[in-house]
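First, the structure itself, so that you have it in front of you.
Of the protein chains in this complex, one is absent; all others appear in place.
For chain A:
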Amino acid sequence: MWVLRLGRCFSGAASGGASSGSRLARAAPGGGRQEAAGDPGCKGRVFQNPTWQHVEQTPLSQKKVTVEVLDHLERLALVDFRNWEGVQQLEKAIQFADQLHAVNTEGVEPMDSVLEDRCLYLREDNITEGNCTEELLQNAKEKVEEYFVAPPGNIPLAKLEERDTCLQVSK
């Protein structure tokens, strides 16, 4: 697992150093035409050395997820972890994502879409297509007349102890 450091700007473990993000922004001033304009001799050049380094993360800071949360995830997603490797994958993914906390996002609005400045296209509410029941039913495995057939609903997934899941082992 690697954590980001910029050269000599050490910032401790991934989850700490909330200022490292802003340090990153401040450490690299200007750039672009202004810099070139200020110094006519300065030419754009591909940086000779990597501008940052990877650092191995200590095992102590590895995230542990409780079995309750894992069970909850399996129920929400209706997808199973299959084995403890799957759980470890999740923990690694969380650890990786934790690096985000180093960025200073004060006053920044979340961005849903890059096209947020535009109006969504709404067409006229007229029927332009349809009547394709047979076509659509062709892909379904279980059907009766024009219905998709589902097993009985409103039955929650079995509790952890009664399910066939690798998470049982720890309980």
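Some observations on this one:
Basically, contacts are C-beta pairs under 8 Å (C-beta built on N, C-alpha and C of every residue); 3 or more make two chains touch, one makes a residue touch a chain; residues count from 1.
Just so it is clear, contacts and distances are computed from a predicted model.
Within the choices "Protein TRANSPORT INHIBITOR RESPONSE 1", "AP complex subunit sigma", "G protein subunit beta 5" or "Glutamyl-tRNA(Gln) amidotransferase subunit A, mitochondrial", the name that UniProt assigns to the complex's undisplayed chain is "Glutamyl-tRNA(Gln) amidotransferase subunit A, mitochondrial". One chain of the complex is left out; on chain A, the residues touching it are 4, 6, 21, 24-25, 28, 30-36, 43-47, 49-54, 65, 69, 72-74, 76-82, 86, 89-90, 92-94, 96-97, 99-103, 105, 108-115, 118, 120-123, 132, 135-136, 138-142, 148, 150-153, 155-158.
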